[in-house]
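Right, one structure below, let's go through it.
All protein chains of the complex are present and in place, except for one that has been dropped.
Right after this comes subunit A.
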Amino acid sequence: MSHQTRLGSSEPRASCLDLWREKNDWLVRQAKVAQDSGLSLRRQQLAQETLEGLRGLLHSVQGLPAVVPVLPLELTVICNFIILRVSLAQGFTEDQAQDIQQGLERVLATQEQLGPRLERGLWELWDSVLRASSLLPELLPVLHLLAGLQAALWLSTDRLGDMALLLQTLNGSQSRASEHLLLLLKTWSPPAEKSDAPLTLQDARGLRDVLLTAFAYRQGLQDLITGSLPRALNSLHEAASGPCPRPVLVQVYTALGTCLRKMGNPQRALLYLVAALKGGSAGGPPLLEASRLYRQLGDTAAELESLELLVEALSVTHSSEAPQLLIEVELLLPQPDPASPLHCGTQSQAKHLLASRCLQTGRAEDAAEHYLDLLALLLDDSEPRFSPPPCPSGPCMPEVFLEAAAALIQAGQAQDALTVCEELLSRTSSLLPKMSWLWEDARKGTREPPQCPLWVSATHLLQGQAWVQLGAQKEAVSEFSWCLELLFRVTPKVKEQGAPSYCEQCCRSDVVLQQLRAAALISRGLEWVASGQDTKALQDFLLSVQMCPGNQDASFHLLQTLRKLDRRDEATALWWRLDAQTKLPQEDTVWSLPLYLQTYLSWIHPPDREALLEEFRTSLLEPCDL
């Protein structure tokens, strides 16, 4: 009824204003309905319709010259439009900056202070608007909301300087001394909206709280990464104490756990991680962090258990809740970064981490089982669920195969290891150089031997070791020979000229090449020793020592063989050298090698080095004493 009478009144502007205002309120209520409606498709449609309605309304309002009575409504519509748009798109874009700028220019147009329309930055516009707004007190509540949106935009694009200036002006610029954004955000108190103001999707105070939490969390995370831990702790505490949605709270607690772990407070860290795990469905990051914590504490069982739980947690695709139609803390967080401590990867990455940790800690059976699971997960494409490989952060796919084979050999499942190697070779057979017909060309000496990826050689090496375990000496020796054949064709200088697009760069270093050659030679030598062909063995051990002088294992094997063949002088010379070397601090080069190679080297490690040295010492000293 009142609507009718307003329509009939003789003032066209007033009725227009009322109509627009009713439309705005109706749209806001519709957005709330959309928010509450459970069906996601329906919800999406409703929200889109509302967005279009707001856009249309904004067009009609801005179609007329700006006048002061309409401005509060116009700015409210702009704010609602931005909020809905950003929450639907899940992020800010350049469009929002333009929307805000247009709103500000309209405010200035009514003040006739627009002056020469030069290129004005957004900050200069804000400055003039806020100065002009002292003349228009009725604009203040909605201007604060718009300023909050501007601050959110600047926060999400990392323009913290502009944000600080804006907040200073909003707070009444006396506090120019205080540059700290957190403090500025805390002291900013937006005026309450009047009860008869047009409806908004989110009020300025709520937005302020969201900004405060998001900024504190961002700051804390950044400090955590750069290593200023006490500051990070402060900021994160601040973030945790504010109103914070559950998924974000889980992240904040996890970050607190990381921070405390790095500061040497494992017990407190554990408390936070437990709190994070209680927090909600996204249990990945706290579990990963817990595994790191247990690893640091040396509790391997607990570490592996948390990793297992992590794999389990990541296998559940938790249906993400539909985001609220508001500016939320999540929207203002930085893009997830693999370097961040909160990055927990995918299920296959977690599985790989678990398997490799098992292998490293000597639980071979578990490792083998986990590796087989991982391969099944990666290769089985019958399952519709998506499971990305550990690339690009982890080792490349061939290395995962090699690690699996190594774990199987370690667990005593040589036959399975052979199958894995065969699978690797057959799947990549088309990529390998064509050996058969090149064989003849290479013998003619006219052509360069083909380049082959290192992991192909490594596959043959592991196959040889598997045959060793199965007791098939002949096959083993032939695999080792084939491996050496390939390895000696690789000339480190020209490695860049090969086919450019393999992922070998991760494993193709000179060190790896050297160690592989030494390992293959030692393995073959050991086989010769086992079959009693000591001269052949001696040859291989000698070569391996020349190949890789730093590898003491080769020297020990050589020493043993020399002693066996009773070549005392050479043995004595070698012993002196070895004795000198063992007195030097051992370089920890082994740990930069790929995991499969580390495992492999542990197999050909001479079991009784100290005893051998001691034995030699006595046998050498005896003649001297005599």
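Here is the rule we use: a residue touches a chain if its C-beta (ideal position, glycine included) is under 8 Å from a C-beta of that chain, and two chains touch if they have at least 3 such contacts; residues count from 1.
Keep this in mind: contacts and distances are computed from a predicted model.
One chain of the assembly is not displayed; among "RNA polymerase II transcription factor B subunit 3", "Fanconi anemia-associated protein of 100 kDa", "Nuclear actin-protein involved in chromatin remodeling" or "Trafficking protein particle complex subunit", its UniProt protein name is "Fanconi anemia-associated protein of 100 kDa". For the options A:N234, A:T428, A:Q473 or A:Q533, the residue in contact with the chain missing from this view is A:T428.
Taking the complete complex into account, A:C396 is the one of A:L273, A:C396 or A:A520 that touches the chain left out. Screening A:L88, A:L160, A:A197 or A:L379 for touch with the missing chain picks out A:L379. Between the chain not shown and the residues A:G103, A:G283 or A:P453, the one that touches is A:P453.
Subunit A residues in contact with the hidden partner, per the touch definition given at the top, are 40-41, 44, 319-320, 322, 335-338, 343-346, 349, 378-379, 381, 384, 386-389, 391-393, 396-398, 401, 424, 427-435, 437-438, 441, 447-451, 453, 498-499, 501-503.
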